[in-house]
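Mind looking over this structure? Questions follow.
Only one protein chain is missing; all other protein chains are in place.
Here the chain labels run A, B and C in written order, and each chain numbers its own residues starting at 1.
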Amino acid sequence: MQKIDVLSGYVELINMMPHPSQGISADLYAVNMARTSFLGESKGEEADLKLLKYLIEHKHLSPLEHIKFTFKVKVDIATARQWFRYRTGVFSELSRRYTEVDEDEFYIPTDFRAQSSNNKQASDGLISNQVGAQNIFDSIVASAWDSYAKLIELGVAREQARLVLPVASMTTFIWTTDARNLLHFLKERCDEHAQYEIRQYALAIMKIVRCYMPHTLKFMEM
Amino acid sequence: MQKIDVLSGYVELINMMPHPSQGISADLYAVNMARTSFLGESKGEEADLKLLKYLIEHKHLSPLEHIKFTFKVKVDIATARQWFRYRTGVFSELSRRYTEVDEDEFYIPTDFRAQSSNNKQASDGLISNQVGAQNIFDSIVASAWDSYAKLIELGVAREQARLVLPVASMTTFIWTTDARNLLHFLKERCDEHAQYEIRQYALAIMKIVRCYMPHTLKFMEM
Amino acid sequence: MQKIDVLSGYVELINMMPHPSQGISADLYAVNMARTSFLGESKGEEADLKLLKYLIEHKHLSPLEHIKFTFKVKVDIATARQWFRYRTGVFSELSRRYTEVDEDEFYIPTDFRAQSSNNKQASDGLISNQVGAQNIFDSIVASAWDSYAKLIELGVAREQARLVLPVASMTTFIWTTDARNLLHFLKERCDEHAQYEIRQYALAIMKIVRCYMPHTLKFMEM
Partner (left out) sequence: MQKIDVLSGYVELINMMPHPSQGISADLYAVNMARTSFLGESKGEEADLKLLKYLIEHKHLSPLEHIKFTFKVKVDIATARQWFRYRTGVFSELSRRYTEVDEDEFYIPTDFRAQSSNNKQASDGLISNQVGAQNIFDSIVASAWDSYAKLIELGVAREQARLVLPVASMTTFIWTTDARNLLHFLKERCDEHAQYEIRQYALAIMKIVRCYMPHTLKFMEM
């Protein structure tokens, strides 16, 4: 389906329910669920959208939970750790107990952001010495992978050798969630208070989801 | 309440429901919930234990969900990532966007395990060159912290500087879960197929929990 | 702890975490969880309340999930069915497969409300013929119980005989939920769009909860 490159990784929609081949928009699907009616049954676009708007304005959001999205995501571990806090989704992650890490599997930032002076939990603008930071970053990531490779060579188990890898290491997972919880995730993570990295991923997902349920997003003011 | 040191961290029981000051064992509490009766009401120890055994043998485990445990845990990030997959619990984690990491906040293994030859996902015995592995490990962890400190000095935001820290970095969180899901966690993570590190934490928690609900654990053959 | 009669039933707080004997208000407990600090540790009331207000205004509500409330509730089946839709709580219900129903175990309304003319899903004011409705109601409830008793007498299993009982039959359950989800329940069910019956129960619960976390409710504008 759709795949968008984000930073050193990507997000890819790999499945959804209703499936596009069924020819029912997710917007109409939510209305069908609220009416407990046949899939695809419409009372006319105007009546359908009026009900959808009503449901969202009155926060009757459970019909959205019947709609499912499955994404494949490649992202750094620090960002993945924020992502996995959304406990209503299902995550299947590639295990580093099972597979080795390749030399190029790291997130390398291209801009180094400054610590915010008035928000202890945020960044604000860029630091002046970009080249200095880039050198430190590149060098330690290369050393970490080198140490990992040496430990593997000494016969250390993958599950233990990975301990030396930086949280900038990339991980890959499949994530299935429902539209209600997905929109909640997007609301929080497309927000400007979210960390820059996860925000780029969330914006890419929002772009994809908007194709399938444009009216729901519009009524939610997203 | 009880605190047990585990590897470079610890587990500490900081609260539970029923609270010990109420003078009701968690074993009896589960029986009260199943009977929808008054807290602490007993039909005699024999009848109470007979019902508890019946509930567990017939997998009527929902009464156990009224019993809550809250632990404070300090553990490396790799292990925390396995832990956070248990989505029924509540986690409050110390944020590294907010606080800096100290020099000694790393898990340093004392034994390096060998990759299992017949199980792609496990370790098996120890490698021969323990000193070599230890040197590689200590050295890269020290370098990583040094790089982190330098990035902070250059003014890089904590949320971004942390990317160079190894997954061996320690993290601290508070975890609240119910007895049913806690026992499920313990069953999986005290198992010999679980990774060594999380198993040590799970065994420490089991030791604590056994003090409060000894009969439940016994009937579950734990 | 506290018990409030509601319609033909009641709500009773039977336990909570933190337990009152611990001497920590639930308001402060939420702040402790957010800070990952010791239970009861305060940075002064002003600083504590400032953080609590910040958490609520920025919707960082997960610290509230460590706070648990357990209620015993007696309520009619129609209302219980609305209640059990809140899937994050734990419910232990007295089973009618197991115990017989007594003659007086029914919710008998004292006022009969009129169907709203402009909201297909609500009531609005009272009907004029209150006595007529009361007679119909009392009579059919008495007949239903009589039929139930006769089926039991013929030897019909309780699990099947109960099918003739009205949804006005009372049921008793124990409900454990966390403060975040409890406040969400109260927000929806104390609302004037909620059905009259469940609203009375929700208002009684709000009265109880307000004693234990007054500032949280105030900051949530409840």
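The rule is simple: a residue touches a chain if its C-beta (ideal position, glycine included) is under 8 Å from a C-beta of that chain, and two chains touch if they have at least 3 such contacts.
What you see is a predicted model; the values in this text were computed from it and never measured.
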## Note on the structure
Touch assignment to the omitted chain, from C:Y29, C:F69, C:F91 or C:Y201, lands on C:F91
### Message
Among A:D27, A:D76, A:D178 or A:E197, which one touches the chain that has been omitted from the display?
### Response
A:D178
### Task
Using the definition of touch stated at the top, determine which of C:K3, C:R35, C:H60 or C:R113 touches the missing chain.
C:R113
### Query
Can you list where chain C touches the absent chain?
76-78, 81, 84-85, 87-88, 91, 95, 97-98, 107, 109, 112-116, 120-124, 127-129, 132-133, 136-137, 139-141, 143-144, 147, 150-152, 154-160, 162-169, 195-196
#### Entry: Residues from chain A at the interface with the omitted partner, ascending
14-19, 21-22, 33-34, 36, 39, 62-63, 65-66, 68, 70, 72, 90-94, 172-174, 176, 178
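Criterion: only the chains that are shown with their structure count from here on.
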### Message
Just the number, please: Cα centre separation of chain A and chain C in whole Å.
### Response
36
### Task
Please compute the C-alpha centroid of chain A, do the same for chain B, then give the distance between them in whole Å.
26
#### Entry: Multi-partner residues of chain C (each touching 2 or more other chains)
none
